Structures are given as C-alpha cells and as structure tokens.
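One structure coming up, written as structure tokens, with questions to follow.
For this view, one protein chain was removed and the others were kept in their places.
Residue numbering begins at 1 within each chain, and the chains themselves are lettered A and B in the order written.
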Amino acid sequence: MRSASARAVPEGQSLRTALVDPAIGEAIYSLASEIYPICRSITGPGVRETLGLLRRHIPIQTQEVPSGTIVFDWTIPNEWVVHGAFIRNAAGEKVVDFADHNLHLVGYSRPVHAVMPLAELRRHIHTLPDQPDLIPYRTAYYSEQWGFCLAHRQLEALPERLYEVVIDTTLQPGSLSWGEYLHSGESTEEFLLSAHICHPSLANDNCSGLALLAVLGERLSRLSTRYSYRFLFAPGTIGAIAWLAANEAGAERIRHGLIVSGVGDAGGPTYKKSRRGDALIDRAMTHVLRHASASSSILEFFPYGYDERQYCSPGFNLPVGLLQRSQFGTFPEYHTSADDLDFIKPEHLAASYSLVVSAIEIVEKDWQPLSVLPKCEPQLGKRGLYDAVGGRRAGPVESMAFLWILNLADGKHSLLDMAERSKLAFSTITDAADLLRDRGLIVDAGNRAND
Amino acid sequence: MRSASARAVPEGQSLRTALVDPAIGEAIYSLASEIYPICRSITGPGVRETLGLLRRHIPIQTQEVPSGTIVFDWTIPNEWVVHGAFIRNAAGEKVVDFADHNLHLVGYSRPVHAVMPLAELRRHIHTLPDQPDLIPYRTAYYSEQWGFCLAHRQLEALPERLYEVVIDTTLQPGSLSWGEYLHSGESTEEFLLSAHICHPSLANDNCSGLALLAVLGERLSRLSTRYSYRFLFAPGTIGAIAWLAANEAGAERIRHGLIVSGVGDAGGPTYKKSRRGDALIDRAMTHVLRHASASSSILEFFPYGYDERQYCSPGFNLPVGLLQRSQFGTFPEYHTSADDLDFIKPEHLAASYSLVVSAIEIVEKDWQPLSVLPKCEPQLGKRGLYDAVGGRRAGPVESMAFLWILNLADGKHSLLDMAERSKLAFSTITDAADLLRDRGLIVDAGNRAND
Partner (left out) sequence: MRSASARAVPEGQSLRTALVDPAIGEAIYSLASEIYPICRSITGPGVRETLGLLRRHIPIQTQEVPSGTIVFDWTIPNEWVVHGAFIRNAAGEKVVDFADHNLHLVGYSRPVHAVMPLAELRRHIHTLPDQPDLIPYRTAYYSEQWGFCLAHRQLEALPERLYEVVIDTTLQPGSLSWGEYLHSGESTEEFLLSAHICHPSLANDNCSGLALLAVLGERLSRLSTRYSYRFLFAPGTIGAIAWLAANEAGAERIRHGLIVSGVGDAGGPTYKKSRRGDALIDRAMTHVLRHASASSSILEFFPYGYDERQYCSPGFNLPVGLLQRSQFGTFPEYHTSADDLDFIKPEHLAASYSLVVSAIEIVEKDWQPLSVLPKCEPQLGKRGLYDAVGGRRAGPVESMAFLWILNLADGKHSLLDMAERSKLAFSTITDAADLLRDRGLIVDAGNRAND
C-alpha cells in the first residue's frame, strides 16, 4: 500500500521545502572545509576524526572491522598511522614535509629511515611534469612500498646530493572504520546514499560528498518518509566490500542507491547509471539531470570508478548509480593538490544537493494514477482546472500536465512515466496529480509505482 | 479471408484512379468557399446550414442531441443563436459589427444591451497587439461571458467615449447537431474520417477538412471497399464526446481513424500519431508522409489538439491520428481572421486529399504474401520479370520490389512491412505483389495483414 505523500513531511510543507534552504550550499561548504585538512586513508585515525566531525550533524554509528578479517576475496589490512614524514638535506632543512601537505606522502607508505643520494630517492618520488606546480595523489595499498609526491618544480630544484628520508609511520593490526546512519521510513526498503571517506586533503573528491550527505541526513532525519534511508561513510573499495560482507543478506533491501562523489566543482552534472541501466534510480536521475541543466551528462555503466563497482558486481547487481559534477579523471585538478577548497563552491554544492533531493522526491512520491472518468476527457472547466476562455494559442504547462495525467491514467503508467513521456518536470506532474486526486478525478491504482 | 483488391474498384481501375482526378483540389476549394462565410459554433443553425451544403456531396444523416443530455462527464449546452451584435458610438455609427465578420463576436456570448465607457468595454475586448491588423478567434463555452474580438488598430482608433453594446443572441434549450455517413464495406470494421464543424469563418481550420472529407466521401461512396468508412462532421470536443457516448460499444469497430483538420495551407504535411503509437494508421501515415514530402513531420501523440484527444482517451484508446498541413498553433494565421480563403489553396487541398487516399490504399490493399518457391530465388527472367541482359549497374525499382517481396514472403511480413523495410513506396510494392501473385509466385497467407 502506498502512503499519501502528504504524510511524508509536516502538514502543508513539501519534501523539498523541508530539505532545502538558501543557506544549504554554505552549510555543506563549511563542513567540507572542516574535514578537508585531515589526512584520511582506508584505515587509521583520520577516518575516525572525520566521522567525529560528521557526527555533529548526523547520528552516525561507527563500525570497526579488525585487521585480518576476510571480506569476500579481500583481507582487512593493517591499520596505517602517520606520525610524520620528511626529506631533509645535508643542511638540516626539511625540503619536503608531510606537515606542509598530507599529499606529500604516498598513502600506506611503510616506515623508512635512510640516507640516500637523489638518484636513488628519485625512484620513490612521484611528480606531474605536465602540471609542474601540483602535488599528485598516490597510494600504495596492499604492497610494501613507500614514496613521496612533489610538485615537479620542487623536485627539479633539488641538488644531486645526499638526503635523509624519514617516514615515521606504523602499519600494525588495528581496524577499518566506517560510519552509517539508518533513517527508518514506513518501509524497510532502503535508499542507500554513500560517500567514500578514504581520501586525504582533496576537497571535491570527496570532502564534498561526505559533507553533502551529512547535511542531507541531518535534515532528512526530521521527516517521515516512505523509504528508509541508509547513509554510509566508508573507505573506498575495501570499506564498501567490508560493509557488503557484513550485510550480505540485508543488501537486498537496497531498492535505490547513489554514490555521491566530487559534487562541488563547476562541471557536469554527471550521472553514471547502475549496471542494470533501467533501474528507477537510473530513470529518476536521468529525468532530474535533463531538467536541471543543459550541460548534464548521462553515462552508461562501466566497471571502473567508485563504490558502484562493488554494489554492481554480478553477485549483488544492486540499483546503485554515481552522481558527480565533472566526471572523475576528466579535469586537470583530479587527484592533485589543486583539488582544494578553492575548487569547490557553495553554489555547486547546493545544486548537487538539489539533484539528490529531486531523486528522493521521485522515489517518495511516484505512484500510478487510475482515471475515474476514463472515457473521453473529464470537463476541466467546470472544476476550475481550465482557462474559461478557449481558443488560446497554447495551454499553459499546468493544463498540459492535467491532460497528460488524465490521458495516461490507466493504472499502468507511473507519474515518472508521465513526466518522461510529456517531458514535463516530475514536480509539475506530481503537483497536478495531487490536484486531480483531490478533485476525485484520479485514484491510486494501488500498486507501488516503483516496485 | 482477404478480398482481392481487384474487387474494391471497377474492373481494371485502381482505387487511386477512382478517387483522384486533376480537378479535385478545385472541387474541395469550391466547397470550402461555400461554407466559409457561415457562423458556426458548437451548437446552432450554422452547423445545420453547413451540413446542408455538405449533403449535396455526401448523404449525411443528421443527429440532434437535446440540450441537457449528459454525455460522460459533460452536458450538452443550450443552443446558441446569433441574430446580430455590434458596438455603436454616440454618433450612431456601428464601429464594430458582427455582420462584417463573424469572428468579431466571442463565441457563445450571452445577450447584452448596455451603454458603457470604453474603459469598461475594454475588459470584454480581445485583440492581438503583435498582429494589429488581425481579428482573433475566441470562444466562451460553458461560462456566462460575452465579448468582442477586434483588430488591435481598430481598438486603438476608438476614442474614450461611451458606447452602446448590443449582443442579440439567445442561449436556450435546443440541441447539438452532427452529421455522419457510413459507407458500408465488406467488413463491419470501420475507418473513421472526422472533421470538426464548430469553427466560424476560419478557412483552413476547418472548412478545409470538412470539404475534403465531403468530396472524398462523394467519390468513395461509389466504390466497393474492404472496410466500412464512417465520415463524421461533429462539433469539436463536445460533438466527439456526444458521438462516443451514443456509440460507446460501436466505437470498438473503429480499426483506423484520421482526424482531418487544417489541410489547405502550404506547410507540413504533419501527422500526429494515435496514443498507441504503433497502430496501422500510424505506420501507414508515417510511410505515406515520408514518401510524399521532404518537409513532412511525424509527431508522437500528445493529449492536446483536436478530437483525437477523445478517441485516444484511456477508456477508448482508439487508433485515431491527426492529419494537418502546418501543425495547429505554429503559424501566425492560426485562429485569426488571416485564416481566410487566400490562406488555403487548391493545390494543397489536393495534396492532402492524396495523402488520405494513400492511407486508404494501404489499409485496403495490405496483405501478407507467402512464397510458393521459398527456397532460393525464383527465376524472374523466364517469366519476363527481369531484364534479360545482366551485368547492369543496378536493378530498377520494379526489380527491387520483386526481390524484396520474394525475400520477405514468409507469411509473416505484410506489404507495408516490406515497403517500410525496402524504403520503396507502398504502391510500388503492391503493384509488384499483384504481378507476382498473377504469375503464381506468391499466394495470400490467409490472414488479414492489419488485424
């Protein structure tokens, strides 16, 4: 049974009104700025510190999975802790220092204390010769490596001398952490909203996604909803795998899902479909993006990217897509120190937030109308639903919404079907459908539209 | 069982030859000119007078439905009769007069006799400021309003004085009229051809459609056909609804349908599909228009327009599309006094007529061939069906038609399927199929193609 959408939010208030306000972009930006400086990786104190800051907004529960735990084909690695790391010249000057920028240290670098000539050190140094002022982001999970990332100009300025290399890290049994919050709705069926929490100081990828979801969860937690909403903040790949291993059966409850990542830049928006390609979330996001922006892109699924890779593996095949602004890997700031707090903007964060809210509106409010008067058109005029003076050049948008709904109200078309076929916005259709239902012209066909 | 198409028309004469002649455009134009001056509305003497003129060509039976009759969600309104209407200035001059142009009076205006200043009168005056020389067309059905339509320059020329307004109309119980003619074919299944009869002096919309169908009906009535053909001349919306209410069960016999409206201007042609989108009439008209003109447009169904709205309501969902030249609402003359007898031309009327005849040819003549020699190609040369000297650069169109038919003659493809796949005209395919059947190379698979 469908619940009346009116029950989803406080009486007389739309879901959108309850979730969006003019300061939302600033609120997300502010939280992203707070978590930006923290050095995160797939394990370690940075993840926990970040979860602590998010918890001020959303009542996250933290899960810890011990190192060595088998999760499907993978093993939870030792926990990585950085106490400091630098390269020092003979004059005792730190020429590269993790304290200056946490991208300087290759993620999961093992401890090192050695003196070596630049020629040997160079084999452990990563730069971007084509972007000589930027520090690249590199990791070395699941291998016993170490390294530094430098701006290429910084490397070129180093004389061919001996250098002392100090990497003061520990790689010891500990645990992997993730945080999650379940907002229970009428149904135990879930809408998964997930952001990866394993990247260090990269503002767009993915402080933007973490902050957006925390702010959304904060507001959504106050509302009654049809679906349950699961907010997940887990390290990329290994965190999603660990979560799925711990929720192998429960994953079936995920009826819709969005990975939210890189949602603060000026590009896109971009939606990458789930492996299914025709899931409701795929149709909803396609509709939402097409109406939101002429520059939007809809991509077919491909098995590379973020944690949709795991949710869409053949053994799960869940309806989980990916929302971004610019597509990962397609912009010069990607995975460099230029992905900083200047690269993301409150206005883009607010626009991305609005897209997610629109998708939520669709899954919450979709239903299948059945016309009470299916033979010929009902007379809208006598019900005040039609301009009384005919002969005008075109009916307004609202009139077209009435006509589309009544024409397709055979109990087989959902409101989203109608929005797609009419090219009208889902919100226009759903507002008109509410009015037609209030006037007794349509009823709910009784089957949940998106089941 | 399929009837041989040879029985449909006098021996040795094609359906097209029997229906089309070089003077057809002039004949339609002449009839349109006769009915153009009449002031029609959804009820009243203008409809009956128009039916009387059409009856000189086609044996229309008139139906009258009393005011107050409930037809689905609607009620037949009081009958509207205009005796005269004008605006007179203090000098006694009629500055606006219904006798000059019947568009001056808003349709269904209630009786008025009053004196008022221009400021008050202006609230009842409709003009087109962007087209200052044209009188707009406006109606006020189902409301107690009144008004005048003026060229904007005419309004601007009126001094701010007192004016006497006289609208000598009656709105009293009477009846709504429609006319129909059923040409009985072999089958009781029907092809509906309908034009709205409720617009006053608008030549394209819809004197053109009324005249085209009357002339077509005149010629078709002399032929034997596979299908029965129902010609319907009814007021827009309420007339179609009244007809459907009176024929609720019989409507199922409609297997193909065309609303014919605005078929005399230089634009288009335009075909708007039925709600089904893949009905035979949709495929036939798509084929016909694509072969007729590079400027043709095929539109998907949308629930705004002419009486296809009623036939395609979800409780009927009949295969009824709309044929026009320019799409309604897209040209400056639409619903103005510029839609006059100069706006329509015999040549365009003849071209539209030919499109309808082509659609009739398809539904009459379509069938599903079965090859008698399905293994390898039959030898066309020994039957005189192939150029005897081979090695030419390309086979002519007729040879390609033979080859396509024989290749697809598996009893599952209709001639229209073959025309679509080969991109050859249906007439080319059907002529070739007749020849192949005469030579005994194909037989009728026995199932009516378009059932």
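Operating definition for what follows: a residue touches a chain if its C-beta (ideal position, glycine included) is under 8 Å from a C-beta of that chain, and two chains touch if they have at least 3 such contacts.
Computed from a prediction, not measured in an experiment: that's the story for all the values here.
Trainee: Just to verify: which one of A:Y334, A:Y353, A:F402 or A:F426 makes contact with the chain not shown?
Mentor: Checking the options A:Y334, A:Y353, A:F402 or A:F426, the one contacting the hidden chain is A:Y334.
Trainee: Which residue among A:Q145, A:T170, A:T286 or A:S399 touches the omitted chain?
Mentor: A:Q145
Trainee: Pick out which of A:Y29, A:F86 or A:Y137 touches the chain that's been left out of the picture.
Mentor: Selected residue, touching the omitted chain: A:Y137.
Trainee: Sort through A:H57, A:R309, A:H413 or A:R437 and give me the one touching the missing partner chain.
Mentor: The single option touching the absent chain is A:R309.
Trainee: If you put the missing chain back, which residues of chain A would it touch?
Mentor: 71-74, 106-107, 136-143, 145, 237, 240-241, 244-245, 248, 275, 302-304, 309-310, 312-317, 329, 334-335
Trainee: Touching the absent chain: which residues on chain B qualify?
Mentor: Given the touch definition above, chain B has residues 371, 373-379, 381-382, 388-391, 393-395, 399-400, 403-404, 406-410, 422 touching the missing chain.
In this section, only the chains that are shown with their structure count from here on.
Trainee: Could you grab the centroid distance between chain A and chain B? Build each centroid from C-alpha atoms only and quote it in angstrom.
Mentor: 53
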